[in-house]
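Subset of chains shown; positions unchanged.
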Amino acid sequence: MSLWSLDNPAFTDYAFYAGVLAVKVMAMGVITGYYRMTKKAFANPEDAKRLGAKDVKVDADVERVRRAHQNDLENITVFWILGLLFLLTNPSPATARLIFRAYTGSRIGYTILYISGSSLRPGVYIVGVICNVFMVFRIICTFW
Amino acid sequence: MSLWSLDNPAFTDYAFYAGVLAVKVMAMGVITGYYRMTKKAFANPEDAKRLGAKDVKVDADVERVRRAHQNDLENITVFWILGLLFLLTNPSPATARLIFRAYTGSRIGYTILYISGSSLRPGVYIVGVICNVFMVFRIICTFW
């Protein structure tokens, strides 16, 4: 049986959670747009003009959302490739599901804590990092 | 038949358009370099020194290209994974090709409008977003 196959439950779980994380990344664009509108803080003069602001403006809340978005790019792109390669190490479906769920939960929680300015953020962040480190460790040991 | 197979025309279309979008992302690095050179606006002191500028400098046009590049990273990385997973939902080759083409056209048009400062930018942006939303909707429904 091929490991990248719809017969492998770990593979279909990967497809699902990778998709959920894509929604999560896309949501950051929507949230940024919402904050830019309500704060009238635009990055481009043509946007400011069209949307009734006098000039471009940097807003602390918009920057916070953008940092959370950037953190997604730094981490979730890594998960997408690691999750796919991790399947090639033939993990048990239960292990794979646990990791994909923990990672997805960690990223969603992280963003909520980031936007709300909670100091608990690093504790949730580390869960996602552990998932990625575990997967990459298995990949490198397998394909050494 | 495996869906990730060279026998599947949707798969080879994905490979082609994912490659075209990679060229498009790489082109942003070249355009940034071009603007940094012509504007003498460098981010690192060692670059400024080597290339005949007095000091590092922030330039509005360079920042605009960098925002367009950043927007690519926020969106095209999502397309790469969604396009691959979307193939697993067994779309008709015609539907897949339409989406891959619309997405690629949207991203190229978006960057041209961004760099030229056009206020038509959001209208072209939304086409790409719709493609990604459609694909992720199909993926999540299939692998729920």
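Order of writing sets the labels: A and B. Residues in every chain begin at 1.
The rule is simple: contacts are C-beta pairs under 8 Å (C-beta built on N, C-alpha and C of every residue); 3 or more make two chains touch, one makes a residue touch a chain.
Because the structure is a prediction, the values reported are computed rather than measured.
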Taking the 2 displayed chains as a starting point, can you state how many identical chains form the whole complex? 3
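The rule we apply is simple: only the chains that are shown with their structure count from here on.
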Counting only Cα atoms for the centres, state how far chain A is from chain B in Å. 18
Which chain B residues qualify as touching chain A in the complex? 2-4, 64, 67, 73-75, 77-78, 81-82, 85, 88, 117-119, 121, 129, 132-133, 136, 139-140, 142-144
Chain B contact footprint on chain A (complex, rising order): 2, 4-6, 12-13, 15-16, 18-20, 22-23, 25-26, 28-29, 43-47, 49-50, 69, 73, 77, 80
